[in-house]
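As you look at this complex, bear in mind that one protein chain is not there, while each of the others sits in place.
Note that the chains take the letters A, B and C in the order they are written out, and that residue 1 is the start of every chain.
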Amino acid sequence: MSKARAEAFSDGVFAIAATLLVLELKDPLAASGHLLEGLLRQWPSYVAYATSFATIVIIWVNHHAVLATLKSLDLPLLFLNGLLLMAVAVIPFPTGLLAHYLQTGPPADANTAAVVYGLSAIAMIVAFSLVSLYARSRGLMQAEFNVVAFSIGLLLYPLATIVSAFSAQVGLVIYVLVALFYIALPLARKVG
Amino acid sequence: MSKARAEAFSDGVFAIAATLLVLELKDPLAASGHLLEGLLRQWPSYVAYATSFATIVIIWVNHHAVLATLKSLDLPLLFLNGLLLMAVAVIPFPTGLLAHYLQTGPPADANTAAVVYGLSAIAMIVAFSLVSLYARSRGLMQAEFNVVAFSIGLLLYPLATIVSAFSAQVGLVIYVLVALFYIALPLARKVG
Amino acid sequence: MSKARAEAFSDGVFAIAATLLVLELKDPLAASGHLLEGLLRQWPSYVAYATSFATIVIIWVNHHAVLATLKSLDLPLLFLNGLLLMAVAVIPFPTGLLAHYLQTGPPADANTAAVVYGLSAIAMIVAFSLVSLYARSRGLMQAEFNVVAFSIGLLLYPLATIVSAFSAQVGLVIYVLVALFYIALPLARKVG
Partner (left out) sequence: MSKARAEAFSDGVFAIAATLLVLELKDPLAASGHLLEGLLRQWPSYVAYATSFATIVIIWVNHHAVLATLKSLDLPLLFLNGLLLMAVAVIPFPTGLLAHYLQTGPPADANTAAVVYGLSAIAMIVAFSLVSLYARSRGLMQAEFNVVAFSIGLLLYPLATIVSAFSAQVGLVIYVLVALFYIALPLARKVG
């Protein structure tokens, strides 16, 4: 399989999943004359939107880094990549749930939504780890790979998911921090 | 027609159709405090989502294999390819129907939805066969082509569609198995 | 402007507009146990879907042919191309209207919807003509261009639009025939 077409298809799914997130931003349908209050009450939607968008961009940057080091792609790798894309493409669903129930739901439902969000993040990072580990084990990857960054995600997302079962708000804070960490990490390393 | 642009357009349709599937995953609108039960009751949505996503990735992998062997594309091939893309792009519609009626519908409606799903799968595999056969007949294709894999799909999808008319659940099981078969087949061949 | 990126952006819009058409296919929300009848009553949706999908593929094939002959793109051409893409991207809207009102509307509304569909087709073929004429006038285009095919579209779409004001059904038939004509024309020329 040519790397070019695998990248084109993957880039397409990443770009579309990120852009579809906007469909979860909805008219608040506030009482007439109170659109501003309605929009402000929707703050969880904006936080969830920005976090999910940033998460997809981060995964895309890392996906690019992995594929750039590949000499070739074989079929198992293609299907593992498909698994990763499925986890990425599903993100708008838990993002919408989390935004909606943080805003209007009873705490039990908000926590459920935050747990679902965490499960989708775990699915994504596990699929990404499988892609990377398989590529390494088959000698398809040429460059060294950053194990530390992975392990942190593999630890923090399950942690945030467990915390979310008790408090969606605290869970959301961890999801935001993980995204910021993954943006800050490569920047810091560059400077350091 | 340059192969590059035909691939870019096709990759776009495959990627978008796969990613649009997420719009069929909906808030279950459960009673307050019962989001978890509502999400669990929606299991047919998740099975349908994963099956359709996997089916699109499989068709994309095979589409790539066919185009990779082509020396060039002529106009009839472009229009046959357009037919295939139309069948792929429509998949979110029967997927949504199947998920919805497996969950809430009376058996008659669930069976109808499963038959529609099967018809769309048949349209897809027939269009794909036309693309491949035309390319072969015109000598546009260079490599050998796997006739067995095709014939199995051409047999199993109509079978699953007929079965679906009597039981949507059994039909869905066959759709899942066909997808798994198409993932397992090339992997097994590689090892074997 | 590099041709490659103009093609990538255009291919993206064509592919997305074609794939978004599926969102106009909706659950018929028939009475319980009558999904089949509900789906069959929706036949205008399927005709409109197939016609619009085919129209976008046709425009994409021709767009490719024009860009393939270009030596370069300048800014006016980029903006004319943007106008064409806007006309293409809007197609799901009149498609949805036409499908809906052919099915449930009084004749007056169905005719209105068919006229709107025609106006969007006219906008598309006019924008496409502007792109082609500008490219020719500036000597950016290398190959000869098929004026006959254009003129037919420039005649038939306004005709169908006028007819639609009196009968949406007859209008739809002409829209279908124009699409079939544009598929048949290059195939016939090849054989001839």
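As a working rule, a contact is a pair of C-beta atoms (placed from the backbone, for glycine too) under 8 Å apart; a residue touches a chain by one contact, two chains touch by 3 or more.
Owing to the predicted nature of the structure, the values given are computational and were not obtained by experimental measurement.
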Checked against the full complex, the residue among C:Pro92, C:Gly118, C:Gly153 or C:Pro186 that touches the missing chain is C:Pro92
Sole touch to the unshown chain from C:Tyr101, C:Phe128, C:Tyr157 or C:Tyr182: residue C:Tyr101
Listed in rising order, the chain A residues that touch the chain left out are 7-8, 11-12, 14-16, 18-23, 25, 27, 30, 32-36, 39, 49-50, 53-54, 57, 60-61, 64-65, 68, 183, 186-187, 190
Interface residues of chain C toward the undisplayed chain are 1-2, 5, 8-9, 12-13, 16-17, 20, 23, 74-76, 78-79, 82, 85-86, 89-93, 96-97, 100-101, 105-106, 108-109, 112-113, 116
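Keep in mind that, in the parts below, only the chains that are shown with their structure count from here on.
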When centres are defined as mean Cα positions, the distance from chain A to chain C in whole Å is 36
Chain A touches at least 2 other chains through residues 16
